[in-house]
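Quick one: structure below, then a few questions.
Shown here: the complex without one of its protein chains, the others still in place.
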Amino acid sequence: MSQPYTYEYFTVTFPAEHQYVAHVEINRPAKLNAFIEAMWHELSNLINRLSTDPSIRAIVLSGAGPKAFTAGLDVHAASQGTLSPSDNTEEPLDPARKATQLRRHILEFQHCISTLEKCEKPVIVAMHGFSLGLAIDLSVAADVRVCAADVRFAVKEVDIGLAADIGTLSRLPKVVGSFGWVKEVSLSGREFGAEEALRVGFVSRVFKDKEEAVKGALGLAALIAGKSPVAVQGTKELLNWSRDRSVEDGLRYTAVWNSAALQTRDVEAALLSGIQKRKPTFEKL
Amino acid sequence: MSQPYTYEYFTVTFPAEHQYVAHVEINRPAKLNAFIEAMWHELSNLINRLSTDPSIRAIVLSGAGPKAFTAGLDVHAASQGTLSPSDNTEEPLDPARKATQLRRHILEFQHCISTLEKCEKPVIVAMHGFSLGLAIDLSVAADVRVCAADVRFAVKEVDIGLAADIGTLSRLPKVVGSFGWVKEVSLSGREFGAEEALRVGFVSRVFKDKEEAVKGALGLAALIAGKSPVAVQGTKELLNWSRDRSVEDGLRYTAVWNSAALQTRDVEAALLSGIQKRKPTFEKL
Amino acid sequence: MSQPYTYEYFTVTFPAEHQYVAHVEINRPAKLNAFIEAMWHELSNLINRLSTDPSIRAIVLSGAGPKAFTAGLDVHAASQGTLSPSDNTEEPLDPARKATQLRRHILEFQHCISTLEKCEKPVIVAMHGFSLGLAIDLSVAADVRVCAADVRFAVKEVDIGLAADIGTLSRLPKVVGSFGWVKEVSLSGREFGAEEALRVGFVSRVFKDKEEAVKGALGLAALIAGKSPVAVQGTKELLNWSRDRSVEDGLRYTAVWNSAALQTRDVEAALLSGIQKRKPTFEKL
Amino acid sequence: MSQPYTYEYFTVTFPAEHQYVAHVEINRPAKLNAFIEAMWHELSNLINRLSTDPSIRAIVLSGAGPKAFTAGLDVHAASQGTLSPSDNTEEPLDPARKATQLRRHILEFQHCISTLEKCEKPVIVAMHGFSLGLAIDLSVAADVRVCAADVRFAVKEVDIGLAADIGTLSRLPKVVGSFGWVKEVSLSGREFGAEEALRVGFVSRVFKDKEEAVKGALGLAALIAGKSPVAVQGTKELLNWSRDRSVEDGLRYTAVWNSAALQTRDVEAALLSGIQKRKPTFEKL
Amino acid sequence: MSQPYTYEYFTVTFPAEHQYVAHVEINRPAKLNAFIEAMWHELSNLINRLSTDPSIRAIVLSGAGPKAFTAGLDVHAASQGTLSPSDNTEEPLDPARKATQLRRHILEFQHCISTLEKCEKPVIVAMHGFSLGLAIDLSVAADVRVCAADVRFAVKEVDIGLAADIGTLSRLPKVVGSFGWVKEVSLSGREFGAEEALRVGFVSRVFKDKEEAVKGALGLAALIAGKSPVAVQGTKELLNWSRDRSVEDGLRYTAVWNSAALQTRDVEAALLSGIQKRKPTFEKL
Partner (left out) sequence: MSQPYTYEYFTVTFPAEHQYVAHVEINRPAKLNAFIEAMWHELSNLINRLSTDPSIRAIVLSGAGPKAFTAGLDVHAASQGTLSPSDNTEEPLDPARKATQLRRHILEFQHCISTLEKCEKPVIVAMHGFSLGLAIDLSVAADVRVCAADVRFAVKEVDIGLAADIGTLSRLPKVVGSFGWVKEVSLSGREFGAEEALRVGFVSRVFKDKEEAVKGALGLAALIAGKSPVAVQGTKELLNWSRDRSVEDGLRYTAVWNSAALQTRDVEAALLSGIQKRKPTFEKL
């Protein structure tokens, strides 16, 4: 906890005006914030730390520079690594052994990105400019998505000969309502903009530019961070659990979860501050 | 069946102009129809009776008075009961034993509200004014939601320090398409109105005021009540089953269900009346 | 493969201007393309052939004639068959034995329509005019839906005394976001048009007339057919798998799938053509 | 709680020598303890009361008289009711409406028997003599089964023309390991005895006669009743939950459950009594 | 139905002494009944016919000749086909395209073997001599397994460099109780005999030789074939459904299934013949 949040490819700041909020910026603007392998490990690592850091209650994720949230996977780097047609080993692996290597690699990559979903604190993503490929995988693993008017989204993977495998195809159909729309953009790789993203429910709000989008995301984060962390973290967990299960299983898990959570002193604090018309304060979590 | 539908906190009427329709009104307007424990038991009890009452084929649920469908849980009452920080028992229970009490309480509360979902007949909810907290839990357990233009919705629980546990977090993501929007309103507790509710698909229609909303709901109920009850009740059941399961399991259950349902005389009656251009009549169910 | 695609109730053409695209037309316009039993067997058969035909990468399904995509099940024919109130056998079957007959019949019918979903290639449905009952079952088993402005949709089954059992009730809630809307149209059987269909996400695009709709569908099919077939077919499969399962199970299946798929030469071809700014060509699949 | 446990068809006693143990006897020996409808409602009612009675920690279920645990459904009574070939109503219901009646009846019957599974306290069944049909449904809904050497088991339903529908076909495959054996006895309806039941894992122990079986069951109940009720009730719940779900879902639910349960004072009491070599006492639950 | 059951690799007979029973023999004894591709298509075809043949109520599957039920896949044939290291095509397929071919092949092979599980009538397998590899896949897709004392079982696939993919790894853990034993025999490929198979619950009975095993299987088939086909076919279906789902889902599906099935005249016939102490006769199904 005392160790600073210093990373090579990410800037982590704690805006003074927004208590309990962390702002994480993807910071490789010269390359349109494209991801190389070291970056998803760093991201996973820092999100895991924020997840249990008691001084943090909500997180905003955005991209440095004016041009892109992220242009996705750094294909140039990947084509010399994982996506490389030839192996580096002297004798080529047979396709089954190559598949084992690839499977391990994909599972590890997925695991890093899923950190956003498993993070105990809500994560709000503010996107602008190029937001391609991995940008979609990242953002659907988060909780709320907002964007700038200039955003250019695409499920781009199909254009480099592969099915998106870091989460888009598993999460996007559960994030927006129209399965036909999901199929159309995933099969065609075509771009879509802010307005369309809002209409289908992919983003919750559109802001006029990047500054406003980040500001809006921070404002929402601050609003959430002002609530009881017991209530907020329970809400995120219960929504994610229920998404993947029957209503019956959702209800039962909820009852068990709240059988401990309702014993918090936050309920009393919240009720009292409601009566007293003042902002409640809640203990750390 | 011969026993009248008389309840302390609910008014049940059978509009003469709408055959087979029951209109249930939450009737505690002095308290903005806020719920105390006796109310959810009463509601469960009356819905269960309507569920198998052969003279009823569709149900409308609304709130008495001009101000609220329901303002949610009666927090004042609850804070002296379940949500109370101190136990009434002389020696305080340990947190595990307190959790058992809370779990039983939540499960029973959920069970009562789920009666709306398990009810064999469709339930249409017409909401107006304050429709907070439990209002959302109630309405997502029903089949169709409509509202008046003045409605004020909020997943309010987070503001009293708890994660909503009577159904909202399990059902809302399956009722509207945008998971990001669900998370935003559930994590922030912010209000949303009729127009937004329509846009995200939470309600199917917005009416100019409460009278129109109730009238609209009754009209839809009457339309449905005019159809074959075998077809209508099968449709409700099969949609609810399929929501929680794979398409494969949905199809098979449907085939087994309809292997009995298709043997109804209603198909013949419906086809014949179609040819004869007259309204069909169907036997009780 | 050398055998021509000749069918009694369907016309299959391969538009010269759209490489790798098949256009399937329901061809019984004198009866508004209503389905008799022979038709769903034919459809299943031809889609299964296209599914593994290496010269096909995307499929468009539309209806012949100016009036209807399809008016649904041919009720006249069905009322003399399956839906018949009396059996043809001398001594009537008991209801359990009748149920066995009906169950087998429904399962076989479902199985034929599910061919569209199981087809390895994307299927785009272009609908116009009457698109009732079975039209919905068919179209929700496909991948993308577009329509003409004159389309008249209805989940019509409730009006002939039965719950829709060929897929609508299992798939429609997973195709559009608003469960309340799905329930309303399924319980009431009411018509809805192109604009409403677009708003709720049932169709992706509305065209001014049938010609434009078919042209638009073929254009989308051609766009998809120009991509790597390894990427496209993987994307369809992974989206369908994930729809019915948890994100966790979706991610793992995806990793295993792509452990073979990433070994395609298409990735190199796609990357190279990206650099060289030319259209890639991909081997057959 | 102050109300006595007095029932028409069941005897409930609280053996003085076994603290916290209830002994429930099916008490219709003149009819080999065969079940009529009133009986499953009574059983459900009394088990529900014991489930939350803080003075009870384990339950034994056995049958009165020397000849039978229960011979199953009272077919004579049922053939004049539910299983009756002709309806009592003047005009016979169509098969779809009759199916609705039957479905409601079966669901309610299942619901009553499932009370044994949902009961928070462990239920041990001691069987002897005729233990046919419903005896199997009942016993597989309980936690542990023991029997006397003279027991005569059979999944008898197939012999009266029906598939067992009160739980045997859903639970028996999860209670014993050999699915082939389950199929054989369920499809053939053949009898099996104590030794075979022990070998396949249907019963845990065989005693020489009814007295010993009941005594053995009470002894096991007393052993369990001497443990921490927080630990025992958690163990039953977590085993039942996990049986029906993936290991992953089992583990997570377990962690949430124990996050409250571990806060019990029972852990300290148990550890201390272990050190002090004396029997621990635990607060009520 | 009038068409004879004549197949190249299977002999189908209808033992005069066992009404409603079909006996299917794998008939390629010169090759130890090893399977080539044409065989699984034939088997699937004939089982599908028996599944809905009203004159058949139970099926026995065994192997011709004294030496083997089946030695499994004909590896010699397969190594020139599917398992061949080199493709027959001039230019080798890339591993992704090869994977598509293999996946289609495996899915089709699985589909054929699953016919035994989906067959509406119970299938009893009588095994003797070599019963290796595919023998296990086949037998676990059936309902009941018996064997001769000389049987030699092995999950042999691991010894030819592959994980069993035609059903053993998915079904064997659900057929026998000890998951550790399943893993041991599947990972080591070691042989096990009749006694061990009986002990772990893989087979239900061991007979002294092949003749006795087939006779025993036919006897069990005849016993089952004498019961109500409504009851028997329901029992098979409900057990298979419940195996893969939660108890809750099993119970509900059962209630819906029996809501039609209980309307059979077989219940009355069975009850009456019970009273009259004579063998009931049931209508065809």
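Per-chain residue numbering starts at 1, and chain names A, B, C, D and E are given in the order in which the chains are listed.
What we mean here is this: contacts are C-beta pairs under 8 Å (C-beta built on N, C-alpha and C of every residue); 3 or more make two chains touch, one makes a residue touch a chain.
Owing to the predicted nature of the structure, the values given are computational and were not obtained by experimental measurement.
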item: Contact list for the unshown chain, restricted to visible chains; value: A, B, C, D, E
item: From E:A77, E:L102 or E:A149, residue that would touch the chain that is not displayed; value: E:L102
item: Chain not shown: contacting residue from D:V144, D:I166, D:L187 or D:V206; value: D:V144
item: Positions on chain D contacted by the hidden chain, ascending; value: 122, 143-145, 174-178, 200-204, 220, 223-224, 227-228, 230-232, 234-239, 242-243, 245-248, 250-252, 254-271, 274, 282
item: Residue numbers in chain B that touch the chain omitted from display; value: 95, 98-99, 248
item: Where the missing chain touches chain A, by residue; value: 52, 93-97, 99-100, 104, 230, 233, 260-266, 283, 285
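Definition applied: only the chains that are shown with their structure count from here on.
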item: Proportion of interface numbers common to chain B and chain C (over half same, under half different); value: different
item: Euclidean distance of C-alpha centroids - chain A vs chain C, Å; value: 33
item: Where chain E touches two or more other chains at once, by residue number; value: 95, 99, 230, 245, 248, 252, 256-257, 259-266
item: Topology of the chain contact graph, where touching chains are joined (line, ring, star, complete, other); value: complete
